[in-house]
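Complex shown without one protein chain; remaining protein chains in place.
Entry: chain A
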Amino acid sequence: MRVALFVTCVNDAVYPATGVATVKLLERLGVEVDFPAGQTCCGQPQFNTGYRHETEVLVRRMGRVFEGYDHIVTPSGSCAAMVRDAYPRMARRAAAEGRDAGLGAIATSLAPRVYELTEFLVDVLGVTDVGAYFPHTVTYHPSCHGLRLLGLGDRPRRLLQAVEGLDLRELPGAEECCGFGGTFAVKNPDVSTAMGADKVRDAAATGAEVLCGADNSCLMHLGGILHRQDAPMRALHIAEILLSTKAEPHV
């Protein structure tokens, strides 16, 4: 099977290790991975801040770049949700304004082909045990868009539970937002940090060494708070945990 990797702008520029882990993990599972080089960003920051017209140019780019792939896999719940949830909304709005210019066709075509990584592993590849080994205590934060817009459910946790050596601790109040929220984090820094600090406190109470998530933007916010607090816990993307094996411990 050949899939296109949609790596997301945050992963590309700040967390390339997540992209690398996604590629290697998929390859280990027998998937041929392609990285269409023309990709940049799904437009979520612009869209959620109220710049719909500025986002449309990126929707068209996404449509062109990922044309011809049956599966587009991304290690980000919120970017997958952007394509699946927001693109069709944008297309409907543009059509209502009488200026669709292909947006409807792009949204209809892209939405069913985009998968968040854990969803792709469980639903398309049909695996929960990816052969990983990670001898650490881990707690998982399901970010909001994965939880509510994609309905990832317990897929990430099932994958983690199948990892050898991994001790998964339930995160109290897991379904609560971590406070990142894109530009919310800088437009409302006090509330954003208060939310993140509570999340970090709840995570620390589990005794876990690793705070795991499927969205690096949330992890950047939580990791930034952990780092400022000199906390012993570190934030880590699920792809990097799933890549780790006994023979090749990734992290």
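A few remarks follow.
The working rule: a contact is a pair of C-beta atoms (placed from the backbone, for glycine too) under 8 Å apart; a residue touches a chain by one contact, two chains touch by 3 or more; residues count from 1.
Please note the rule applied: contacts and distances are computed from a predicted model.
This complex has a chain not shown, and the name its UniProt record holds, of "ArsR family transcriptional regulator", "Carbohydrate ABC transporter membrane protein 1 (CUT1 family)", "Lactate utilization protein B" or "Multiple sugar transport system permease protein", is "Lactate utilization protein B". Although one chain is not drawn, the whole complex shows that of A:Leu149, A:Ala174 or A:Ala204 it is A:Leu149 that touches it. Within the entire complex, the positions of chain A that touch the omitted partner chain are 7, 9, 11-17, 19-20, 23, 33, 35, 37-41, 43, 45-52, 54-55, 57-58, 61, 89, 96, 144-145, 148-149, 175-177, 179-196, 220-221, 223-225, 227-228.
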